[in-house]
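Mind having a look at this structure? Questions to follow.
One protein chain is absent from this view; the other protein chains keep their places.
Should a chain be cited, it is by its letter among A and B, assigned in written order, with residues numbered from 1 in that chain.
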Amino acid sequence: MQRKLAWIVQFVFATMLLSACVTINIYFPAAAAEKAADKIIEEVWQLEDEKKEEKEEKEE
Amino acid sequence: MFCLLTLPASTAFSGFALLLDGIRHPVFQAQSIQVRLGDGHPGAGQLEIVIAEIKVRDYVWKDVQLSCAVFQYKSTVIECEDGYVKIPELVSFPVSLHFYSDTQTIKIKSNLTKNESWTLTLQWKGQSWQGDVTIRNVSLDSIAEWLPDLEQMPKLRSGRVNGTVLFSGSETDLKSAVMDLSIEALSFSDQAGLRAGENIQIAIKAGLDRSKHSNQLYWHSEIFWQQGEVFWQPIYMAAANHHLSMRGVFDGEAMHLLDGSLMFAELGTFQFSGVFDISSKRLRVFELKANKIQLSTLYEQVLQPFLRDTTFAEIEFTGHADWTVRLRDDAVQSIQLDLDDVSIVDARNRFAFYRINARIPWLHEGATIVDLRVQNGHVLKVPLGTVRVPLELNQFNVFLPQLALPVLDGLLKLENFSAGYTEKGWRWKFNGGLSPVSMEALTDALQVQRMHGTLSGYIPEVRYDGTNVSVNGVLQLKVFDGSVVIHNLKLIEPMGLAPHLKADAAMRNLDLELLTGTFSFGKMEGRVDIDVRNLELANWMPVHFDAHLFSSSGNYSRRISQAAIENISALGGEGAVAAIQRSILRFFEEFRYAEIGWRCKLRLNICYMGGIESEPLSRYTLVKGGGVPAITVMGYNRVVGWQELITRLLRITSENEPIIQ
Partner (left out) sequence: MNNCAKYFLLLSLYLLFASMSMPGFAQANLEVNTPAITSIKQRMQSRHAELVEYYNSGAIGLTQDGMITVRDANAVSLAKRQQVNSLVSAENQDRNALYREIARANNHPEWESKIRSTFGQRWINLARNGWWYQSGGRWVQK
């Protein structure tokens, strides 16, 4: 009986942990999102090319 | 005729001043009139008139001033030169006035600037009068000041008018008028530049005649748009001999438009007529007829800007359309739309329908039947055959009891198709079935690896809820001598920018020899089952799934060629291939196996691989040997980039049989 009780306690504990995990997962990775955004924007606006062009112009 | 109420006059030194309390006339009223005549040039006087208020019908002007620097009074002529008319906050312009008492003519001329002038001549005889106005190069700026200054209304920026107006009347009624005006260099724009026109040239010819017996006014007008361009968000149009002509009657209560026609070059002609009730401000009846409208121009100039956020944002629209729209009491009563050899082709190649011919009637109340034929077309690369669609229309609902749509060599049967327009857009659903389509034809059409077999299915319900298409039921394919069942099929935004597809698939008893032969993988004999769960395609490329390939149960020949083994090993990296090639095993062409298995869990571009065993170990078995000669292929690499895996597969299948040294 006691073992069964321990089982239930553990089950409840585990469920609580699980639900806690869920809340952790919703956390928005702001820094990563910013990094990803910068990468995409640089590609779409071709900012890398511009920087290169600027450098080349300076060298000339 | 004038009725002077009081006339207290007083003479003054070197001239005189006159004060009138008021003048009343059926046409106008004037109050508090001061007339001052003084000394001026030799042989002439100086006149100044100030009227506190003039009222003509509903118009009221206050503090109207007229001054004449040179004023002469002769027996038959009154002359006013170097004069000036000023109505505060309205107009002020130089003027010269001549009044001929013998012919009862008044002539007013105003030279606004060197090139700008207008002349008004008015002549009367008893109760009738006539006159003309000649306008030369008058700038519209001065008129712009008169117009109400509303923020949402575009402002007149420039423009010049030339032309003449002739008119005649009797007492207070206008009898006839003829107008011939041209407007040049007209520009207007609102603050944001969303409603603007530039360098516009228009010619206006109009006329007005009052019938002799009844109190009806017959009018007609013609407007030619000769030059310039207009952007009226979101439509842009440039002048190209566009032409509007109208003819009608005004009877005091309603404006009857007897006959109107609007001709747009390159688009077609619209004809319209109607009755507008003045007191209730309602359109009593209205009819619009469009004949042989060029749909390509209609789409580019008119429709496209409105369809920008829809599936039809970038299409090629050709053919002609005729339509008739009837309105009664501000509401559309009926529409008849006829399409003549119309083709709709999506610029992104998602769909195309060629040679559509249709008669589409629509009634405000009651049901109608549409007769629509499509010669051919394609949707998402799948070709469709000739189809006749007998649609039932009932207000905003569409119903189609039955339709057989040829798809490749099969037939898609639609039953109980119903669509309705709601606030959230169109929704539709149908049930039906697909009679066998050969996989050869389908794979050729989709431009993918050719496969043999058939595709068929029974579809209890397909439903579109505004964004997603979901299929309740199963689609069945018969390929590689086995069966494929697809269920939980769902298309998210199928015509959107990034269509998603979700489905589960279960494949049973596929013939490995056919499968490997098709993809030039290296010969394998046997049968496999493949389960693909939680499949998700984004833009028709897989982004998520749980796949499991395993040997089918039953007795069959289980053999694997060396080429296939090398290819399987090569999938895990290059090392294993070299190992086999160096070993004694290379002398055998074929091996026996007991079981094969492969698992791939695709998550965020990474395939987490596994083999026959379900438990995760550091290595996994892909091919388990059995019999003589037997071979076992192990995999060590559990994590492989999906793109890398695809590249390897493509390399293997394109190289055909690898060379065995």
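Definition applied: contacts are C-beta pairs under 8 Å (C-beta built on N, C-alpha and C of every residue); 3 or more make two chains touch, one makes a residue touch a chain.
No experiment lies behind these values; they were computed from the predicted model shown.
**Q** Per the definition of touch given earlier, which of B:88, B:193 or B:401 contacts the omitted chain?
**A** If we include the chain that is not displayed, B:193 is the one touching it.
**Q** Per the definition of touch given earlier, which of B:70, B:156 or B:238 contacts the omitted chain?
**A** The single option touching the absent chain is B:238.
**Q** For chain B, enumerate the residues touching the unshown chain of the complex.
**A** Missing-chain contacts on chain B: residues 189, 192-194, 196-198, 229-231, 233-236, 238, 304-305, 308-309, 313, 496-498, 500, 538-541, 543, 604-605.
**Q** By the contact definition given up top, give the residues of chain A that touch the hidden chain.
**A** 3-4, 6-7, 10-11, 13-14, 17-18, 21-22, 24-47
Operating definition for what follows: only the chains that are shown with their structure count from here on.
**Q** Would you mind pulling out the distance in Å between where the CA atoms of chain A average out and where those of chain B do?
**A** 40
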